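One protein chain is absent from this view; the other protein chains keep their places.
On to chain A.
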Amino acid sequence: MSHDHSLNPETMPHNPEKATLEGKNKFLGLWFFLGGETVLFASLFGTYLALKNSTAGGPSSEELFGLELVFIMTMLLLTSSLTSVYAMYHMKNNDFKKMQLWLGITGLLGLAFLSLEIYEFYHYIHDYGFTFRSSAFGSAFYTLVGFHGGHVLFGLCWLTAIMVRNAKRGLNLYNAPKFNTFSLYWHFIDVVWVFIFTVVYLMGKVG
């Protein structure tokens, strides 16, 4: 990239993620995507709410869910949202190494979250025989929560890709928008999780 001085300026602008037209477009494009994602998750939430009492004689949400695990998962994902804020803070201060460090921590927290989710599903399937096919409640639950887990997995792959690809490049106007769009996406995953732990787990426990 060193031949292109427009992307490697002498002094970094104050908002490197929105300094180029491509950066602005990436920013708008991601928000447009998130608007669509909101509707997609809403359709899964609507389905879940409509079918959550159709247990077909299987375990109900009150019997199934354990709040300890969900609490730990929530804390992990909330904290990973903060660490990605730290990463963007260092991006704006043009400190590439610290940005990479905080992105790395974000990724590890995301991985821990995902591992707990896999453990949770394994626990339901093995100890309760509660599967995707056991009832309408099961199908709706695994589709909604699994779709969110899939988003976490996709986010982790995305994060790894941009961290590895730009490891030697340092921060410039070409990749700053990429890091920024990732961080917005990661916050959105947390937004969805806030509704999942509220609507699925907490409201599932209340009845």
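Operating definition for what follows: contacts are C-beta pairs under 8 Å (C-beta built on N, C-alpha and C of every residue); 3 or more make two chains touch, one makes a residue touch a chain; residues count from 1.
Rule of thumb we're sticking to: contacts and distances are computed from a predicted model.
Trainee: Under which of the names "YeeE/YedE family protein", "Transport permease protein", "Cytochrome c oxidase subunit IVB" or "NADH-quinone oxidoreductase subunit N" is the non-displayed chain listed in UniProt?
Mentor: Missing chain, UniProt protein name: "Cytochrome c oxidase subunit IVB".
Trainee: Quickly run down the residues of chain A that touch the omitted chain.
Mentor: So the residues of chain A touching the unseen chain are 1-2, 8-12, 14, 18, 27-28, 31-32, 34-39, 41-43, 45-47, 49-51, 67, 71, 74-75, 78, 81-82, 85-86, 89, 92-97, 168-172, 184, 187-188, 190-191, 194-195, 197-199, 202-203, 205-207.
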